[in-house]
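What follows is an incomplete set of chains from the complex, kept in their original frame.
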Amino acid sequence: MYYTDKKLQFPVRVEQPNPVFARALQQAIGGIEGEIRVALQYFFQAWGCRGPAKYRDMLLTTATEELSHIEMLATAVALNLENAPLSVQEDVARDTIGGSVLNGMDFRHILSTGLAALPSDANGVPFDCSHIYATGNIAADVVANVTAEGSGRVLAVRLYNMTDDPGMKEMLSFLIARDTMHQQQWLAAIEDMGGMAASLPVPNSFPQEEEQNEFSYAFVNTFIDGVPPSEGRWTQGSSIDGKGEFSLREAAPLGEEPTLAPPRPESGAQAEQMMDKPRA
Amino acid sequence: MYYTDKKLQFPVRVEQPNPVFARALQQAIGGIEGEIRVALQYFFQAWGCRGPAKYRDMLLTTATEELSHIEMLATAVALNLENAPLSVQEDVARDTIGGSVLNGMDFRHILSTGLAALPSDANGVPFDCSHIYATGNIAADVVANVTAEGSGRVLAVRLYNMTDDPGMKEMLSFLIARDTMHQQQWLAAIEDMGGMAASLPVPNSFPQEEEQNEFSYAFVNTFIDGVPPSEGRWTQGSSIDGKGEFSLREAAPLGEEPTLAPPRPESGAQAEQMMDKPRA
Amino acid sequence: MYYTDKKLQFPVRVEQPNPVFARALQQAIGGIEGEIRVALQYFFQAWGCRGPAKYRDMLLTTATEELSHIEMLATAVALNLENAPLSVQEDVARDTIGGSVLNGMDFRHILSTGLAALPSDANGVPFDCSHIYATGNIAADVVANVTAEGSGRVLAVRLYNMTDDPGMKEMLSFLIARDTMHQQQWLAAIEDMGGMAASLPVPNSFPQEEEQNEFSYAFVNTFIDGVPPSEGRWTQGSSIDGKGEFSLREAAPLGEEPTLAPPRPESGAQAEQMMDKPRA
């Protein structure tokens, strides 16, 4: 069960409202790198978590925190929209350094929300929950969470660099710090489970002798025309899980050209597809 | 530029076509854990790759390989659909152990493709390219790739466990092996860049003194009612990047209740929202 | 800011796990009538709420409650999936009254979540946040909330009627009760603002003399061939807002056939579209 105290986790302050920056901030709310995503992802991982309770606990407590981040950003969008132009006339009358403000706005901030945030990204594309990664495999999930926090922190840094508003920079520097911690935290869960090598390959519950081992540590080179592959850690040396040796293998087909049966008469195909040889 | 030799990377063989398993296989083609996703994700990461060329090369060569995996799976779907019932009458006439085959099929395999694969998942939801993660930050990207290969291998293992067809098991054991390698390979790229600690926090190009350091290594506990957080690696000890010490911090608001300006007259709000006190 | 105590708002109990009913329950999680929708809708309405604070408060407290409902349903899905078949072999071995269980399952419950809930509907379509209605007009928003709770309670009743599991019936009877209250509550907010008549037409801040009043209370009949419209409260008597009188008006065009300029040469149209008369 969930509770609130109506306050913000961290102060949200806008010195100079900028309705175009409000559009940029939307990416951190409803973008794939945004906070709706992490909140719901951690919630669904927690609610479906099977196994030791401590992983569920960690997921649940952080999911709840992320909800507070959406709230902060939604507030930031609304504050950046105070005084936004609502009409062509207002827009033209503004100080126009940098061009028309209306041009750069998300029109739905005017038309659909009355100057408030949307659960959409910077292009107005609504967040869609297919981005909630929750596999039921705890290692796959925490790595997905490192990914979410990695792209999330990249985004927060870019927003930080984009604005010159001190209030916004302060809020973003808090979110950046939390993204630092959350990257650490999910990797700490891997360590808690015995470390990266022990966790690999995900899922580590599948008996590896049943996979085609010849291909388990081979880097396949699909370059042709004698183009040599770039050398890197991935073509030589011991594998990361310590269970194999990296090798290099030229791409070559092991299968034949596939053959499908001809279409059946009642399957809606074209008559020519059912002829031994097509009409000349 | 790209080329083909029309052959399959690995043999695809179905001994006992199963049109319901064809539905399950769709998840590996058009699901978020599937092969269209990794192919396009690695391609877009490669095409936008800035910095040392060897990362682009690695991305490009593996992207090209993944295309061959989609081809294998699409072939597997088509082969599982040979002899599928096309009508109510045919369905009823079949051996009905396990119930009506039609009930468990993806109807679009009959209606939309004429017994061939769709670029959709096991529920018929088409793949959508918002799942192509390509941030322009190489560390964020390769971690996203470990995620893709982790959930991909979990999926392949579940498909392997679901079927009893020897041909399908053989094909899946190859794909499982490739997912093993690809998990290794993306982690090897991290090692190539100096290791996980050096790569963190992603992006490591942001000056960490500008973030609110007080919150960078603190695990925030949002549990109330005196519920203690579970202990784990994430609440104590040195942080994974070696730059801080994990601590535990009770959730508490640092901000106040947010206040937005009242709606403006021309903003389409309700009159009552603009009154000092609403009508009694 | 948000908090949790890890417990469920109401007990969730499944006596006889039914993996097909798990699919049905998904509609109440990720369907358009479901709980993700109301939780996020009330949150976004609250976070963007301008005007008297009491509306924000009401929205925020109920949003937080709805989050607990998603948790209950996600738990119910996971419990219904305990013992679900994971393979063709297992499926065939089950008691098969009612046919193959696998056929009726959401395959992603096996393949994507490891027997846990998805943020998707009963057809596996992920919830998409375009369904979060938050207009910035408090009357429009609370009516949208009555809609959400109305379709939500219809859904809960249908799920209640579909199952014979006493635990599931008990949980659903709680959710049905909450939907009763929430319908009341949003209508109470209308009353709080002076009642339905005073709130109409939404938005009531627009000077009604600027609209084409001739059409403001006329029921337009588009039936032809002398088909008379059905009589109803909407064709006669005083209007609901008490500001007009309903009338009946036969559909008839007031405008002409529209004329667009011919395509411009550089606009990518076909040459024939730019000719005075097309080639014969």
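Note that the chains are named A, B and C in the order they appear, and that numbering of residues resets to 1 at the start of each chain.
Here is the rule we go by: a contact is a pair of C-beta atoms (placed from the backbone, for glycine too) under 8 Å apart; a residue touches a chain by one contact, two chains touch by 3 or more.
Computed from a predicted model, the values in this text were never measured in an experiment.
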{"item": "Subunit number of the complete homomer, 3 shown here", "value": "6"}
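Throughout what follows, only the chains that are shown with their structure count from here on.
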{"item": "Type of subunit A:subunit B copy interface by residue overlap (half), same or different", "value": "same"}
{"item": "Rotation in the CA alignment of subunit A with subunit C, degrees, nearest 5", "value": "180"}
{"item": "Chain centre separation (subunit A, subunit C; CA means) in Å", "value": "26"}
{"item": "Intercentroid distance (Cα basis), subunit B paired with subunit A, Å", "value": "9"}
{"item": "For subunit C, residues that touch 2 or more chains besides their own", "value": "1-6, 47-50, 112, 114, 120, 126, 135-137"}
{"item": "Footprint of subunit A on subunit C - complex, ascending", "value": "1-9, 30, 36, 40, 43-44, 47-50, 57, 60-61, 64-65, 67-68, 70-71, 74-75, 78, 112-120, 126-130, 132, 134-137"}
{"item": "Interface residues, subunit B side, partner subunit A - complex", "value": "3, 5-12, 32-33, 53-54, 57-58, 61-62, 64-65, 72, 75, 78-79, 82, 86-87, 110, 114-116, 125, 128, 130-131, 133, 135-137, 139-140, 143-144, 146-147, 149-151, 153-154, 157, 160, 170, 173-174, 176-181, 183-185, 187-189, 191-192, 196, 200-203, 206, 208, 210-224, 229-234, 239-241, 244, 246, 251, 253-258, 260-261, 263-264, 266-269"}
{"item": "Touching residues on subunit B, where the partner in the complex is subunit C", "value": "18, 20-21, 23-24, 27, 31-33, 97-100, 103-104, 121-125, 154-155, 158-159, 161-164, 222-225, 227, 251-253, 258, 260-263, 265, 267-275, 277-279"}
